[in-house]
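With one protein chain withheld, the remaining protein chains of the complex are depicted in position.
A, B and C label the chains in the order they appear, each numbered from 1.
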Amino acid sequence: MEQQQRVYLDHAATTPVHPEVVKTMVPYFTEYFGNPSSFYQTGREARKRLEEARDRIARVFNADPGEIYFTACGTESDNWAIKGTALSRQKQGRHIITSAIEHHAVLHACEDLEKQGFELTVLPVDQDGLVSPESVRGAIREDTILVTIMMANNEIGTLQPIKEIAAICRENKVLFHSDTVQAGGALPIDVKDLGADMLSFSAHKFYGPKGVGLLYMRKGLRIANFLSGGAQEKNRRGGTENVAGIMGMAKALELAHEKMELESRRLITLRDYLIQQLLKRVPHTRLNGHPEKRLPNNVNVSFEFIEGESILLMLDHYGFECSSGSACTSGSLDPSHVLLAIGLPHEIAHGSLRVSLGQSNTREQMDKLVESLEQIVSRLRDMSPLYADYQKKKLTQDDK
Amino acid sequence: MEQQQRVYLDHAATTPVHPEVVKTMVPYFTEYFGNPSSFYQTGREARKRLEEARDRIARVFNADPGEIYFTACGTESDNWAIKGTALSRQKQGRHIITSAIEHHAVLHACEDLEKQGFELTVLPVDQDGLVSPESVRGAIREDTILVTIMMANNEIGTLQPIKEIAAICRENKVLFHSDTVQAGGALPIDVKDLGADMLSFSAHKFYGPKGVGLLYMRKGLRIANFLSGGAQEKNRRGGTENVAGIMGMAKALELAHEKMELESRRLITLRDYLIQQLLKRVPHTRLNGHPEKRLPNNVNVSFEFIEGESILLMLDHYGFECSSGSACTSGSLDPSHVLLAIGLPHEIAHGSLRVSLGQSNTREQMDKLVESLEQIVSRLRDMSPLYADYQKKKLTQDDK
Amino acid sequence: MRQKMQYSDKVMDHFMHPRNVGEIENADASGTVGNAKCGDIMKVDLKIEDNVIVDIKFKTFGCGSAIATSSMATEMVMGKTVDEALQLTNKAVAEALDGLPAIKMHCSLLAEQAVKSALKDFFEKTGQMTPEREELFKSLDDDAHDH
Partner (left out) sequence: MRQKMQYSDKVMDHFMHPRNVGEIENADASGTVGNAKCGDIMKVDLKIEDNVIVDIKFKTFGCGSAIATSSMATEMVMGKTVDEALQLTNKAVAEALDGLPAIKMHCSLLAEQAVKSALKDFFEKTGQMTPEREELFKSLDDDAHDH
């Protein structure tokens, strides 16, 4: 195998900024550089464009512009929604419900609150990674103030029944937040239809820039501020607005929604082809996440008997850029909490691979990837004492 | 007076991004777009460059790279330093000391804590806006956990004796944070010499992009996380790193420091010329802030008998873009808390103007500005009942 | 959909070229509302003949919209009878200026109140205060500083 051209297959971690988005942003660095809070023409011009971006984003989500709050990233949106709700509703109760497969931005925010005396219920998921709406209903107590369940999982791609969960929360007068960071730009989202109170987005997941995100907050809802400071965002989020980033996010979101239907269909075809080929051609492989209720671009598989990092390293050597789980946890040595939550044993969780497809990926790349993986998995298995054990056991069994 | 070319004079609110900084950033949107937490080449490349940026920034401040934490803005840095300290040290005490002239990012963060049961001492300043180090010493109690005093005020430009204050805090084993957002890129800062525990910076104040900042945190210091999430920033600040923004910030900071001495001297000359001309040519004008201990680019004056917004509006009409105080509070109708803190009566505080100079400003612009202000102030005074009253009184007095 | 953030051309015109600035010597009536602490003061002088406003002048300390609404309000009542002038509302002044940014709406109250305050002075000085007219001034003292 020769070193090939690099094939990026980690769009769940981040995406390249769309060239049109870059073109949109650049004038805001030098020409329309004003502080939107300023009074004079350069400031007013920035304000005008910022508010137009808010309008355009609101339109995409069928929201009111007043329901869109700009933040620095998905992590800030998650922290704000969760900690802001906790701080402002602690007199009504100190119980929060979440799921076992949330992103660390949600889980760690919840755990921060736990340390401060809040109680946490972490709902389990089934083997496909689904949270049951009835388990949400069952977990709601008198003192529950917030339910936070993600729309689409970043590792295994499973899509949750968010609309049903939102309805249950509404019935029970409990606030409902959903981390929609992975869904943003990938799935159609109509806030009125969905019925959630808060949603978190991050631009760099849909071909926008890093360092800008938003929190949708239903009209009339008031939670405590998180980033306190100036009067920006109607006094609810301080800090000079990242105008260039916000303009880029608006553009990226619009672009994603314009071609969503087509691109989504294309990705699902690619995704299912890759899954089918891997399951067929690489023995002892299992698919993680729900077979149908999953993000159009997500493939997550476990190869038994081998370890994930060594798979990634060989793939990288051959030019394929994938992940073994959440990019954020790559500093850690434990297997992904998501894979453990769907019931994978540790050793199988260790041998997992996430391929998240994007605009530039083709069927030809999928064929090459499968071919490379066939070889890589077989090489690593030849080195693996676990595989040797398995084969010996099988021989013994076959002898019987 | 004819409509002129626009002259931007509000560099304390924000600055245009330096063209070289834009050039630095652009490749990070499309080419080096990887998530620095990712394992493969595109991710490692992003990581490498990010860490190089951290090294370069550390070098500018004579800090260790490990002491630099990237954030989304000055506001986040302030909130993190203050709320993170409070959360992690609340067992040792719940008393915080700050000053009356802090930016809202500091004041509101402190007030958030007050609502949660922390006690706040807000130190007064003298008529020049100076905090006395001895008043800090006097305010420190057994249960004081944090002192936060800004290095350079954003409205009146006054520079505080931060080194002395830091020493007093160290003596008393109290953490010391300084909001250095306005000082960043304008004044030389050596963290070892300064002796503060935490410092906040925001890139858009020194010709870098909006939406990226940093918190300097002294080696060995541990405070609670604020943005909880992934393992980024050594597990201390979650959120995919804004690589383009960070690269831009590093470049902007280096550029600012390369030409700091020369540019600083140039700005001080311009600043003092403008102050002197205004005081000479516009009667009933007073300078706000310390005459010498002030930011090289800051001019803040009050014109008696008239109101600030109307001054700004006319200036804007003639192409001069200035501010009447902090841009962030322009949504508010109260006069600036800083001007009240230095003892200005409300009606004089209302009639204040901040001119903050920058790289593009020239002496010729100062001359035109003074000329315009002479006319504007006189027109507004002719409309002002306060000025009419004053003149009548003076006539009566002269008659006596 | 979104609130106006910016001054209209009409506001800017009245701000840059305010009508009826000044004082009337030997005015028939005067009124001053607001205070410097709040950031705006308006003083109105009236010249009145046969209960018709034949001249009006103002001086205002305040923001752009305070000055523009002052100017517009004086234009709107000039030549009106005192009872017609009493019908002036801040809403009408703002509308005549093609609207004001939301956070500036309170400034338009200043002009309404200043004109009314001068009219009150006139009715009192001339002994024309009636219970009906009195009713219309009731809000004056409550609201004058309420912005």
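Quick note on the criterion: contacts are C-beta pairs under 8 Å (C-beta built on N, C-alpha and C of every residue); 3 or more make two chains touch, one makes a residue touch a chain.
On a predicted model such as this, the values are computed, not experimentally measured, just so you know.
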| item | value |
| --- | --- |
| Full-complex contact with the absent chain, from A:Gly117, A:Gly220 or A:Pro385 | A:Pro385 |
| Residue touching the undisplayed chain, where the options are B:Asp55, B:Glu134, B:Glu261 or B:Asp367 | B:Asp55 |
| Residue ranges of chain A at the interface with the undisplayed chain | 305-310, 313-314, 317, 331, 333, 335, 346-347, 350, 382-388 |
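Operating definition for what follows: only the chains that are shown with their structure count from here on.
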| item | value |
| --- | --- |
| Longest centre-to-centre distance from chain C, chain (CA-based) | A |
| Centre-to-centre distance between chain C and chain A (centres being mean Cα positions), rounded to whole Å | 57 |
| Whole-Å gap separating chain B and chain C, where each centre is the average of the chain's CA atoms | 39 |
| Cα-centroid distance, chain A relative to chain B, in whole angstrom | 35 |
| Residue numbers of chain C (touch at least two other chains) | none |
| For chain B, residues that touch 2 or more chains besides their own | 309, 313, 331 |
